[in-house]
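Just below is one structure, and these are the notes that go with it.
As you look at this complex, bear in mind that one protein chain is not there, while each of the others sits in place.
Moving on to chain A:
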Amino acid sequence: MENWAIGLEAVADPTVLLLIVAGVLIGIVVGALPGISATVGVAILLPFTFVMEPLQGMMLLLGIYGGAVYAGSIPAILVRAPGTPASAASVADGNALTRKGQAERALKISVLASCLGGIFGVIVLALMAPALASIALGFGPAAYFMLALLALTVVASVSEGRMVKGLISGVIGIGIAMIGLDTIQGFPRLTFGSADLTAGINYIPVMIGLFAVSEAFMQFESKAKLKLDVATEKFKASLKWLARISPSGLLGSVIGFIIGVIPGTGGDIGSFVAYNEAKRAARDKSKFGRGDERGLAAAEAAKNSGTAGAMVPMLTLGIPGDVTSAVLIGAITVHGLQPGPNLFSGAPDLVYGIFIGFLVVYLVLLILGWLGSGLWSKLIERVPSSYLWPSVIVLAVIGCYSLRSSAFDVLIMLISAVVGYVLAKAGFPLAPLIIGMILGPIAEAGFRRAMIIEGDLSWIFSPLPLVLLILTLLSVGFAIWREFAHHGSLSETIGMDNTVPPTGATPVVTADGPSGEQGAAGSVDSEKPAPSRSSGQSDS
């Protein structure tokens, strides 16, 4: 308790509080711009913290971290352009809500779930950090492989109703991730002697191209036919609404935190896994992927809860949980402090100041984000689409270039945009491609490292990998069962995929949707193919 008092005293300083607010504001700007991630924002401002007190510097950087991870979802929800990879899981449901004219509602869910997820994560971090450190260490290569397999089953969930196309999309993603030097032997694969390909294809330009720019193409195409400006509904938060989204938010917070604790995985996959589990837990799944508030809440809560999770190995072991916390370590070491067990006894004011300060970060973010969400949704409402979409493309180009100062990344982004356009037209879900790109290398490296260490497959039967394997099998079994339950037989499902009506088909609006949503949802969905959905809805 004494340590908490020391921490509280350290944070209750006007300078510290000012830095928190500044950090959160910078973070929101950094996160909302595609291609400029939380890591870049933190790294750029890191040198400025060298002249500050350790806690002051950490507060500025944690403000940026929390703010950027939250704000990545603003463009994801408004224009399908995830600002950071962790927000990719929020594109489907968040943007579907925007298209129904419920942008403000989606943004409010996003800010609430992000901040409550973050606060949940920080509390668990503060109470259990040393105990949780052993989880991070117990995670060997074999467990990484199995975790990646488990996370890959998310593909089945996000492509329900068009399973074959989803799997193809996932395999394409894994294939793209194989380009470049392989992670184990440094052997160049599929590089055709090109130096750019040898460096590998980063998934961020691919993500920006697939989601944001291909969407801009679609908008240009449909503009002639449709009036796109959907009237934005006013949104008032209610207790009933809060009760509806909190269970998924809590589930997302727990999952996001645990995955955040495991070094090197981080929020990028945590949000997808949380989305998947929220969908599995829901009784009525028909709206997932088309504007379900619960799916959005789970994904949003998971990504910010993961920021606190990533601090566990960083503070207790000196091992970064994700790339951003790797930079944060630098902010501590520069003051002559070493993260690790000794930090808790040696600098309690810093450690407990970080806990309390990180809580304050999320409270500040909640206030700023809540006030701001009305503003951001107006942005999308007021800017004519003839300005909006070209701006998205310009930002995408700049963001991709700034990532590695590489024109090649811009080319990759543009190619991905065309590929994304074609795939979406043909009814392929795009999220599995990104999931495959993120998880493929983790799975491959984990498997090969485990094989090098053990020399044979005996690692499968160690406790942690075995548990994860069983969960994976259950997850796959569940997906197969759902396909059968919905369509009678698997062959029918596959048959249906082949007879998907091309673009322009009028989809059936969900039977349980509020009547007010129908018109907007219908007009929006007609620009995008909604293959094989109709049978899925009849029994919902």
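By definition in this document, contacts are C-beta pairs under 8 Å (C-beta built on N, C-alpha and C of every residue); 3 or more make two chains touch, one makes a residue touch a chain; residues count from 1.
Keep this in mind: contacts and distances are computed from a predicted model.
Trainee: Just by its UniProt name, which of "Catechol 2,3-dioxygenase", "STAS domain-containing protein", "Putative repeat protein (TIGR03943 family)" or "Tripartite tricarboxylate transporter substrate binding protein" is the chain not shown in this complex?
Mentor: Of "Catechol 2,3-dioxygenase", "STAS domain-containing protein", "Putative repeat protein (TIGR03943 family)" or "Tripartite tricarboxylate transporter substrate binding protein", the absent chain's UniProt record names it "Tripartite tricarboxylate transporter substrate binding protein".
Trainee: Looking at the full complex, which residue from A:Arg80, A:Arg105 or A:Arg449 touches the chain that isn't shown here?
Mentor: In the full complex, the listed residue that touches the missing chain is A:Arg449.
Trainee: Please identify which residue in A:Ala10, A:Val40 or A:Val364 touches the non-displayed chain.
Mentor: In the full complex, the listed residue that touches the missing chain is A:Val40.
Trainee: Pick out which of A:Ala22, A:Val164 or A:Leu181 touches the chain that's been left out of the picture.
Mentor: Per the contact definition at the top, the residue touching the missing chain is A:Leu181.
Trainee: Based on the whole complex, identify which of A:Ala12, A:Ala237 or A:Val394 touches the chain you can't see.
Mentor: From the options A:Ala12, A:Ala237 or A:Val394, the contact with the absent chain belongs to A:Val394.
Trainee: Which residue, A:Gly200, A:Gly306, A:Gly420 or A:Pro465, contacts the hidden chain when the whole complex is considered?
Mentor: Looking across A:Gly200, A:Gly306, A:Gly420 or A:Pro465, the contact with the absent chain belongs to A:Gly200.
Trainee: Considering the whole complex rather than only what is displayed, give the residues of chain A touching the chain that is not shown.
Mentor: So the residues of chain A touching the unseen chain are 29-30, 32-33, 35-36, 39-40, 42-44, 46-47, 50, 136-141, 180-181, 183-186, 188, 195-196, 198-200, 202, 263-264, 313, 317-320, 323, 326-327, 330, 333-336, 338-342, 378-379, 382-384, 387-388, 391, 394-395, 398-399, 401-402, 404-406, 445, 449, 452-453, 455.
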